[in-house]
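Let me begin by handing over the structure; questions about it come next.
With one protein chain held back, the other chains of the complex are shown just where they sit.
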Amino acid sequence: MTEPIHLPADRYFDPDPAQKEIALQLYQQVADKPLVCPHGHVDPRLFSDPDYDFGSPADLLLIPDHYIFRMLYSQGIALESLGVPRRDGGAVESDHRKIWQTFADNFYLFRGTPTGMWLTHELHDVFGVRQKLNSQNAQAIYDQIADCLTKPEFRPRRLFERFNISVLATTDAAHDQLEHHQAIKASGWQGRIVPTFRPDGVVNIDRPDWQENLQALGETCGYEITSYKTLIAALESRRAYFKSMGATATDHAALTPFTCELSDAEAEAIFARALAGIATEDDATRFTGHLLIQNARMSTEDGLVMQFHPGSYRNHNSVVFEKFGFDKGCDIPVPSEFTRNLKALLDKFGSDPRLTLILFTLDETTYARELAPLAGHYPALKLGPPWWFHDSLNGMRRYRDQVMETAGVYNTAGFNDDTRAFPSIPARHDLARRVDANWIASLVVRGIVDLNDAEAMIHDTAYRLAQRAYKFA
Amino acid sequence: MTEPIHLPADRYFDPDPAQKEIALQLYQQVADKPLVCPHGHVDPRLFSDPDYDFGSPADLLLIPDHYIFRMLYSQGIALESLGVPRRDGGAVESDHRKIWQTFADNFYLFRGTPTGMWLTHELHDVFGVRQKLNSQNAQAIYDQIADCLTKPEFRPRRLFERFNISVLATTDAAHDQLEHHQAIKASGWQGRIVPTFRPDGVVNIDRPDWQENLQALGETCGYEITSYKTLIAALESRRAYFKSMGATATDHAALTPFTCELSDAEAEAIFARALAGIATEDDATRFTGHLLIQNARMSTEDGLVMQFHPGSYRNHNSVVFEKFGFDKGCDIPVPSEFTRNLKALLDKFGSDPRLTLILFTLDETTYARELAPLAGHYPALKLGPPWWFHDSLNGMRRYRDQVMETAGVYNTAGFNDDTRAFPSIPARHDLARRVDANWIASLVVRGIVDLNDAEAMIHDTAYRLAQRAYKFA
Partner (left out) sequence: MTEPIHLPADRYFDPDPAQKEIALQLYQQVADKPLVCPHGHVDPRLFSDPDYDFGSPADLLLIPDHYIFRMLYSQGIALESLGVPRRDGGAVESDHRKIWQTFADNFYLFRGTPTGMWLTHELHDVFGVRQKLNSQNAQAIYDQIADCLTKPEFRPRRLFERFNISVLATTDAAHDQLEHHQAIKASGWQGRIVPTFRPDGVVNIDRPDWQENLQALGETCGYEITSYKTLIAALESRRAYFKSMGATATDHAALTPFTCELSDAEAEAIFARALAGIATEDDATRFTGHLLIQNARMSTEDGLVMQFHPGSYRNHNSVVFEKFGFDKGCDIPVPSEFTRNLKALLDKFGSDPRLTLILFTLDETTYARELAPLAGHYPALKLGPPWWFHDSLNGMRRYRDQVMETAGVYNTAGFNDDTRAFPSIPARHDLARRVDANWIASLVVRGIVDLNDAEAMIHDTAYRLAQRAYKFA
């Protein structure tokens, strides 16, 4: 069976002809604008080595992508058979053509999913595939991609330029020396790759790898982190270094958005208990909550934009975690509460013009109830785009529906792709720009905004809001 | 006033002409396919007696239907005046024409409700009514239905065949001897009516009727249930019997989705306290949570599909409960949490290929936040269709909107009608098939799936997903 790949020019727009026409017109104004990528997980080594090799099509597109293998796993396909490496080094499928075939045989599972939409776009636009992937043509398409990957124009730097990315932020641990960022700078290549300071590893004392991370941070700093006070000093010095390397932002994760302020003595006592391995769950919650306020304080001083991503229950499936480790598609959201939890931080810095705090959530119920009212009041707050599971056609629509009327467009932070799958970046921005165009067109056909406003808004949502919120402009 | 009954051929589809045309085309491919009914509350005695008589139109359509009488009650109409029997046997309205007239006088209350839509379809298609029900024509329509009900073609078995039902699952208590299912088998009639094993009565120790149910189970088993150990043995033997009678599934309800594993000693201790009438609320929660894991374990052994329906606060109105008893339209949903609550069960059996666990919820906030991510990862999990209050045009749309992108269509379990109102079954399936067709058409007109995929999907959602999830195929 041969079917053409399905990627109509007016895709993702609502069907009403009047709205579609306006949406298309708005979309075309920004379709080719540079991509602003202020938050993501692309590995900087892709750009430090000018000859970086992506490996096989499975190496590039399947094995590292938990969006893809979690869906296959959910239908009973073992992660081993998809080549996902085991922590114990045990055998997993090493025939990448076989892995690709399994994926192609089950590609129907992605019908109507964002992964399916991104991948279809990516196969078509990046690799020139023209047939819909299926069991019969799987190996031919594998060959086509593999052939592309041998060519110089498929080196990451060349793709970065072809994708028209104006800036790409990576995410990096507090102890990271940023050697790859240094190498990129040193190479003279002009692509703007900036680090993001993410100190979760040394801040969340309940992580199994906390002591390890602390030691790594100490080694980077040149002194041992033996107290809360030295931790604060280390964070401040690392932030300064990240900033000197081009960072404009930090990023923070926690199970809940709880914030609270501790006295130095309390903070030292918890730190001591954590070092001794006797900290309680409550200690961890309070320490993280306090460090969030400390990081907000640092942001008012050094100007780094603060991002906060609470609400993911990591490694929910202990069977998978034990065998395969972190980031294996089994992080599951929990309900979040922002109004009470953020109050301590906001009372202190929410009205401080020096702070930008960008909030993300996996709990959509907080959009209209808590986040939009908060962002529509506090000068420091902006709302990040729909995150993770909600970074989808419907998820984006729900966000615009529930956030914009109360928060206002100008208290949102534009789009970010949040991806580790580098070649999917154009597909993700394209989808977001189409959703924006369709949303703004829906306001036009309802007489809510006029065409002049609409034209301003599409440029704002497509790249200007992100540029401003992350201080790239 | 005479108005024609309003039931346009393209009803329930979105108004955009392009989408409507595709929706209609998809709908027509499955409109006449057999109805798969894997979960419901139809009384099996309808089919054990070939001459079963439905009684009056009020007996059939109003008195047992809490969807209908709770709406009338909400507007101040006494349940007594609707013929709903009192627990104390006190007098209630016995003139069924009068009950019908009250209903017709207030039929406008059902504008825009699923009950209104189902009933309109049912009156038209099952009973040939052609006028919209109102105060003036109420008695004439009563006559028309009553006349139908005297005819042989309105016996349940004949309707079952006319409705083109391929399989109908009933819901039956653990102690049930399944005499009616035996009688159906013995009669030689070919209609496939299968039982479902629902052990709530003996598992939820906080029920007022728990000891009663335990005794009934003991009588059925031939030994007294005096310990946790004998309860487990009894459940295992009853499951085997149900399976021998055609059951493919079990069903479980609880106020919350909490699961936890107890030691045998703890379980025995709680059972003993429950027998002594001194179990605490916490005991009840933990015992139910443990029994859920035990039933999952049994499912991995006997292959019965496990259904779980948490989140309903039963008998919320104590005034109504005291006078009229269970199932009187005053069960009200409470918020549910699945991520943490299901972890104990999922760690143990979520990755076990032998388990199918179909989850239902009354808390739609869990669709995108918890259930879709869980179902999109765990091999054992499937999501059941929108349940109860959400089994409606908008409820189904919200479900598709919030579930499908993350879970994927193929981690859902298709439709079930969950009804005790037998003649409403075709109306319910028809509405669901129309909603599916409209949803898939909305993907087509947005360029998300092509027509080939759409045609596969409509057959999946209309009956194949249910067939597979419940192991009927």
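To keep things simple, chains are lettered A and B as they appear, and every chain counts its residues starting from 1.
Please note the rule applied: contacts are C-beta pairs under 8 Å (C-beta built on N, C-alpha and C of every residue); 3 or more make two chains touch, one makes a residue touch a chain.
Because the structure is a prediction, the values reported are computed rather than measured.
Only one of the listed residues, B:V320, B:A344 or B:L451, touches the absent chain: B:V320.
Within the whole complex, the absent chain has one touching residue among B:G76, B:G89 or B:G277, and that is B:G76. The chain that is not drawn here is touched, among residues B:I184, B:L393 or B:A454, by B:L393.
By the touch criterion stated above, the residues of subunit A touching the omitted chain are 16, 18-19, 337, 339-340, 343, 346-347, 350-351, 353, 365, 368-370, 372-379, 381, 401-402, 404-411, 442-443, 445-450, 452-453, 456-457.
Mapped onto subunit B, the interface with the missing chain covers residues 3, 6-8, 10-16, 70-71, 73-76, 108-114, 117, 132, 313, 316-320, 329-335, 362-365, 389-390, 392-395, 398.
The criterion applied here is as follows: only the chains that are shown with their structure count from here on.
Centre-to-centre, using mean CA coordinates, subunit A is 40 Å away from subunit B.
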